[in-house]
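First the structure, in the form of structure tokens, and then the observations on it.
Here the complex is missing one protein chain, while the rest keep their positions.
Order of writing sets the chain letters: A, B and C. Residues in each chain are counted from 1.
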Amino acid sequence: MAEMAAQPSPSAAVQAEDEAFYHESGINAAWTGSRLAIGGLAFLFGCFAFAYFYLRSLNSAGRWQGSGFVQPAVWLGTTIMVLALLSASVNWYGLQRIKAGRKSIWQIAGLFALAMGLAAVALQIWQLTTLPFPPGSSGYSSVFTGFYPVFLTLQLAVLIWLEILLARSRFIPAMSFVEQPPTVTETQSVQRFQASLSSFTTVWSFMALIAFSFWFLFYAL
Amino acid sequence: MSSAEIPLPAGRHAAEREQRRIWWLVAVWLLLSLAACLVIWFVWYPHLPPGDMTTSARHQQFDIAVLAVTAAPVILGVFCYFAYVLVVFRARPGDDSDGAPIYGNAKIQAAWIIGTSMIVLWLFVFGTVELIVPAGAGAGEGASPIWKQSGAQTVAWTPGTNDILQVQVIGQQWTWSYRYPQFGGMESTVLDLPVNTPITFHVTSLDVIHSFWPYLLGVKADANPQVDNVAYTTARQTGSFIVRCNELCGIWHGAMTSNGTVMTPVAFKVWATAVQAREKANGTLAALPPYALTYDPTVIPQLGKDLVNVVGVTGAPGYFYGPGNPVTP
Amino acid sequence: MAIETQPERAEPTGRGPETAGGGERPWWQHMGAHTGLIGAVAGYFLGHWLGNFLGGDFARSSLSDENDVAIVLGYSFAVIGWLAGLGVFNDLFLLMRGKPLPEEPRFLGQEGPGLAKYFRFTLDHKVVGIQYLYGMIAYFLTGGLFAMAIRTELLSPNYHIIGPEQYLMVVGEHGTMMMMMMSSVVLGPFGQYFGPLLIGSKRVAFPRLEALGFWLTPPAYIILLSSILFGGFPTGWTGYEPLATQATTGMDAYFFAFGLMGISMILAGFNMIVTIINFRAPGMRWSRLPMFVWGQFTVSWLQVLAVPVLVGACYMGLTDRTFQTAFFTNQLGGSSFLYQNLFWFFGHPEVYILALPGFGIVTEIISTFCRKPLFGYKVQVAGLLGVATLSFFVWQHHLFDSGINPDMRPLFMLTTELISIPTGFIYLVAMGTFWKARIRFTIPMLFALAFYFNFLIGGISGVFLSDVPADTTEHGSFFVMAHFHYTIMGGLIFAFFGGLYYWLPKMFGIKLNETLGKIHFWTMFLFFNTTFLPLFALGMLGMPRRVFTYARNLETLNDWVSISAFCLGASMLIFLFNFVMSMAFWRQREVGNPWRSRSLEWQLSTPPPAENFRRVPVILAGPYDYGVKDALPVADLDPPPGVIGSAYAPAARGPVTREVED
Partner (left out) sequence: MSLTARVAALIVAFLCVVGVGVFVAVYYIGSANQLPTVAYTASGGVVNVALQEDPQNNSTTTPDWVTYYTQDPTTKQWLHTTLFSVPAGTRVNVTIYGYDGCTPLRNNYWSKVQGTLGNVVTVQQFNKNNRPLGLTTTESLINSWATCSVGHTFAIPDLGLYVPVASPNAQNSVNNLCSNSPCTPASGGAYSLEKFSFMSPSQPGSYRWQCLIPCGGGFLNGNGGPMQTLGWMAGFMNVVST
């Protein structure tokens, strides 16, 4: 039982050592966290996919798609989905470039990704306000109007993350991505930025995958 | 209890002492288990719920007894063991020493795992057999049961034969009603049944989820809206019973009971035909919808065009489709 | 929440007088609960106005004189306002402007002395743990009072005191309140407080998520209670559809509060998994992880993976009531079965979310007070993992009579009974640990023993329920009620009290009064069993759950149960008296290691220092090596320089460690 209060505060070197330790842990945490977030999100969206297939196969009262059912505009849904995919892939490309030391290219790509993501969300909201059916007129309409608000809210949340990365990247000198920065603090901040960026890319690509899957369910299947 | 008569550890032959004590413990456990099982089987079993009024109730009674006999030795074993160790291995006042550093014992662990697996396997096999042999053991079996009850599906039911009696149980907030398709689809507020006759319940609901539970009949099946939930039983004794609702269905859930009687087939036939005749006479049968396995209360042919206006206000899901809304069912 | 998943900034821990907490400014000038309250009230009225604006002309609203949209939007805006008032979003805005996060004293418990930090969005896991402790006790007492009301009505077989719909309201409030509380009652206080200490970490991975997890529980509590003002909800804690869609506006509170609590559970579990995986001290191998941490780890997985389904189900229930979707309305292409499937897919893992932390705590306790290593550490871990995994595959045993997939019943009977094997491991470990032990009958030990006693009865009765024919009699009756009260209250709550008596000296340096504690234990144990054992009989005799009237011949038994339930409530008052007096007035000091435990948290000073460990400790041995000759100390709390760096920092990120080495 070491009574720590009694002991002198540790030396700077020792402190730096501990900080490095937790720096490592933080970097790994970003990796683990993004994967775990995908796991949790998968169950959340899985809950809607389950509802989709359950109601579709049950077709209770013959109203999976009731009489006089009109499908929402396919071109619009496809545009939204394509925008999400493009946004993810552009950002992924930017990640490759920044790994190769080209910060500015990622910044442009990130801006495009952000713009396309926001466009997808905006179009989605517009589509929800102009649906050709009342929300409760059929099983399909229920799942559709139930799922997309959740999805676009989460898309927005992830896009805020992208915005934060863009904002932060302004304060990191481009040189830091090319060679080892002089000080530990800068090195660590670059490493944290890169870890955060790659975690973001993972999650955002997953969201694009979800966008595609549900597009397939709602428009193609 | 088990270790009361056991001397506390001392002296040089501690090891043998301990051996002997363990044998004592095992012996006590076996004796207690035997006693418990005998009591359960011969004293308790005949009085176990839900009694033996029907085949399904008998099977449930039997299952509960068997499970109790399986469980008693396990519970007693754990309790005996704990009683023993708590007494023998308690720290005496002033004893500051630590216990023996035992990290595990492969043999014991393997034995335990195998033992519990055996019990589980036995429970599973027993449960499955007891589920399939009595055709669902009185539980709701969904719209198309895979384990069917033997008997003849007939349009008209005649006593003394092997004809299956079809009974439709309709749950509604907050009362039960029963339709007998083999008697012109007549409806009744009491559930009368013939003895020694295979009975098929078709349980459905007109609004929310209820659960049909004639406790003494050993039948339990949820009443779901627009779903036909089938349950089987065969009454073995005459007598009266009470039907309860077993799934929370709103304010009067607790009071949602109705009465039933198991009577001789002939008496039942008399009762059923009498009710059918009366309902034909006073126009009830004409007023009822044609018999079906499920009902959509928003479809009221007699009302024709008024339906939308009426349903738009108070009909089934119509609450958000006002009068005249094109998509109203 | 996505924003919060970026790595925690690792700035040097601010120290010194200038950062010693908000000592300079008075508390009301900091953002905290009081500003949060203002935000919540403002938000509610804004949302309510918006809801009336949007949904006021729905046929549903105009016909029923009720507007669910207004209520739900009011709740949502109230929660957002509450969080904004607490200052949850401040860092978010900083980050969005690209600014670095301020080196705030609130990191690592540097808030300094004073009470204000407990009413603020404090990021120290120890503060969060204590916040949870008081919050969950409040939940528990409120839920208990509802139980008293239930038993009061059941004193008579007829309607006599509480009207039928008020009775359903009370039942629902009790069930939901307790379920919401139980899922955090151990992981909240002890998990958040001791998790990092037990793995030898100075910090958690996502302190903001952790704190947010707690600060979502007060609004959930208030919102759930607010249901009373709207007539309560008639569905009990399961919220079955379509009854829930039919109910009056009180129902919105249920869905909203339960969903909110679900989010809080997800956040807490998320943070804990990442912390346990990445922030373990050097040498803290998986094989040395304390059992409580294992329990927390497995539960966190259940929370992160299963609870989203509950959130989804609650959301669907709300949309059915507000945007008028038809997820659960059969006549419109929905299905009431859908809700049952979704709810129980969450609901059964939830049951083990309640059970596993209890296993963890009692294992710690028995090992300490038997002065013996655990008998089969790996077996226990296998048991925890097995239970957690299997719990995803058993949900339909709640639906045996419902007519849902009836031909799957043998399968679900099998999976359900399989769970008793890993649960058996837990008992094997306990029994083995008691063999040749030196048992100290301290209060925590008594609670742990009671846990094994109750949970055995609860578990065995669960086997009866898993057997379909037997379940046909017992399903939905008081038998089930008795079963899950034995596992949840008899299990988890006894474990919680065990943990409380065990760890309170470490958390506050104060120990509860022994005598009162013993009285509390014995009354609670006795009256718990006299209350819930007869319920098995009541169920077998055909008394369904959630009824305000019952057969007259059951009156005697019900009165017995009610009276002993009141006694059980009284024993809770004994605890409360002991707690308040010991904490506030008697303040019996207890520093150091009163239980002579080997576990890591007890090697620290009491209460633990602000940053937990002065240095990252190096773990040398497992926590349970009692009675081992010349066993190593559990950890080197002051490792020589260089050890940590060489132990952890990989060569890939060379410059960092190089700096350390020069």
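We adopt the following convention: a contact is a pair of C-beta atoms (placed from the backbone, for glycine too) under 8 Å apart; a residue touches a chain by one contact, two chains touch by 3 or more.
Keep in mind it's a predicted model, so treat the numbers as computed, not measured.
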{"item": "Displayed chains contacted by the hidden chain, counting the whole assembly", "value": "B, C"}
{"item": "Contact residue for the chain not shown (choose from C:Ala40, C:Ile130, C:Leu541 or C:Leu568)", "value": "C:Ile130"}
{"item": "Omitted-chain contact residue, chosen from C:Gly56, C:Pro100 or C:Gly114", "value": "C:Gly114"}
{"item": "Given C:Trp237, C:Phe579, C:Trp595 or C:Tyr624, the one touching the chain that is not displayed", "value": "C:Phe579"}
{"item": "Absent-chain contact - pick from C:Pro410, C:Pro594 or C:Pro607", "value": "C:Pro607"}
{"item": "Positions on subunit C where the hidden chain makes contact", "value": "59-66, 113-115, 118, 130, 134, 137-138, 141-142, 145-146, 148-149, 152, 158-159, 161-166, 169-170, 173, 225, 228, 231-232, 234, 242, 245-248, 329, 508-510, 576, 579-580, 583-585, 587, 607"}
{"item": "Contact footprint on subunit B, counting only the chain that is left out", "value": "170, 172-175, 177, 187, 189-190, 206-208, 250-252, 255-258, 279, 282-284, 287-289, 295, 297, 300, 302-303, 306-307, 310-311, 313-317, 319"}
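Quick note on the criterion: only the chains that are shown with their structure count from here on.
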{"item": "Chain contact topology (line, ring, star, complete or other)", "value": "complete"}
{"item": "Most centrally placed chain - per-chain CA mean versus overall CA mean", "value": "C"}
{"item": "Chain centre separation in whole Å, for subunit B relative to subunit A (CA means)", "value": "47"}
{"item": "Subunit A-subunit C separation of Cα centroids, rounded to whole Å", "value": "28"}
{"item": "Whole-Å separation of chain centres (CA-atom averages), subunit B against subunit C", "value": "32"}
{"item": "Subunit C residues counted as touching two or more neighbouring chains", "value": "324, 326, 329-332, 337"}
{"item": "Where subunit B touches two or more other chains at once, by residue number", "value": "226, 296, 317, 320-321, 329"}
{"item": "Contacting residues of subunit B [partner subunit A, same complex]", "value": "226, 296, 317, 320-321, 326-327, 329"}
{"item": "Touch list for subunit B against partner subunit C, complex", "value": "48-50, 56, 59-60, 63-64, 67, 71, 74-75, 78, 81-82, 85-86, 89-91, 95, 97-105, 108-109, 112-113, 116-117, 119-120, 123-124, 126-128, 130-132, 134, 136-143, 145-146, 203, 207-209, 211, 213, 215, 218-222, 224-227, 229-230, 242, 244-255, 296, 298, 312-313, 316-317, 319-322, 329"}
{"item": "Of all residues in subunit C, those that touch subunit A in their complex", "value": "1-3, 5-10, 12, 15, 92, 95-98, 100, 201-203, 205-206, 266, 270, 273-275, 277-279, 282, 304-306, 308-309, 311-313, 315-316, 319-320, 323-327, 329-335, 337-338, 341-342, 592-593, 602-605, 609, 613-616, 637-638, 641-642, 644-645, 648-650, 653, 655-657, 659-660"}
